[in-house]
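Missing here: one protein chain of the complex. Every other protein chain is in place.
And then subunit A:
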Amino acid sequence: MSRTPSQPREDPPQGRPLLSVRELSVRFLMPGGRPVAAVTDVSFDLRPGECLALVGESGCGKSVLASALLGLLPGNARTRGAALIDTGEGPLDLLTADEATLARTVRGRRAGLIPQSPAAHLTPVRTVRSHLAETVRALRGTPRRELRAAAEAAAARAAFPADHLDRHPHQLSGGLAQRAATALALVADAPLLIADEPTTGLDRDLVDRTVGELRRHADEGHGLLVITHDLAAAERVADRVAVMYAGRVVELAAADAFFGHPGPRHPYAAGLLDALPERSFTPIPGLPPELDALPDGCAFAPRCDRATERCASLPALADGVACHHAREAADA
């Protein structure tokens, strides 16, 4: 799990944020039930050239957050807070923009998406080649005779095999559909790219290639938000890591410090890293809480070996960690 030294790591790139998320919350209203607190008070900035990895277990809110940013939430969702995207044409709040604006100016243009179930996002009647060629033509005005080569180059970047280009989405395995979606997103060249579990189902070699391409995409100046449960992939691609638990960001740290020295500071984040087979392979005891019945205090308390009475009150995210007994950055 080591990183190539050439990748920029130390400080997040400076400059105006491309994406500025402030106290974003998402609630799902359930018929006859209590609202589900899928995302609560999430704030972060993402600058051009930077990659932020959102990690956590399934159901922690990371995919809901991505859907919120793209206006893809279901009808029973209510959002609060702000998510400003600024690609040079003035900031736009993704949470309040109407569907027409999102469809016309955001999705695929200012913000690209590598979706979690890619087959569903590809038009079933068109081949991968025609998807790619059409995207290249629409965005770059590439002349028709060069489209074939451009589509093949785009496919190669995402390790999509050239001999499968003439297949339709339903003829692809999950891993191949994933790579097709990655190729499309990379070629669409939006300033912000949101990748939702881009490495699920890929084996290590392909994870490495995909992660390498995503990193290159960020290094070219794009902002990259990677949502993943794969900590090894997060370690390789990210400048910063945000760990989510029960809908909240509980730790936001530089990837170097988080995966290397001094290591994670929040007990949940530490437990997650420790569960890796290359570390102690010990699970965190218990399950995450139900999002319609969250406790008033720290949601991790029932599973936490550092919990005390203080944890009955909610810890605020301060200095990158939301825990009353966080490990000091220095003493880890």
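Everything that follows uses one rule, which is that a contact is a pair of C-beta atoms (placed from the backbone, for glycine too) under 8 Å apart; a residue touches a chain by one contact, two chains touch by 3 or more; residues count from 1.
Assume contacts and distances are computed from a predicted model.
**Student:** Assign the chain not included in the display its UniProt protein name, restricting the answer to "Phenylalanine--tRNA ligase alpha subunit", "Aerobic carbon-monoxide dehydrogenase large subunit", "ATP-binding cassette domain-containing protein" or "ABC transporter".
**Tutor:** Matching the unshown chain against "Phenylalanine--tRNA ligase alpha subunit", "Aerobic carbon-monoxide dehydrogenase large subunit", "ATP-binding cassette domain-containing protein" or "ABC transporter" yields "ATP-binding cassette domain-containing protein".
**Student:** Considering the complete complex, identify which of A:I284, A:A301 or A:C323 is in touch with the unshown chain.
**Tutor:** Looking across A:I284, A:A301 or A:C323, the contact with the absent chain belongs to A:I284.
**Student:** Which one, A:L202, A:L224 or A:L252, makes contact with the chain that was left out?
**Tutor:** That would be A:L202, which touches the missing chain.
**Student:** Which subunit A residues would touch the chain omitted from the figure, given the whole complex?
**Tutor:** Touching the missing chain: residues 55-59, 173-176, 200-206, 229, 231, 271-273, 275-278, 281-284, 286-287, 290.
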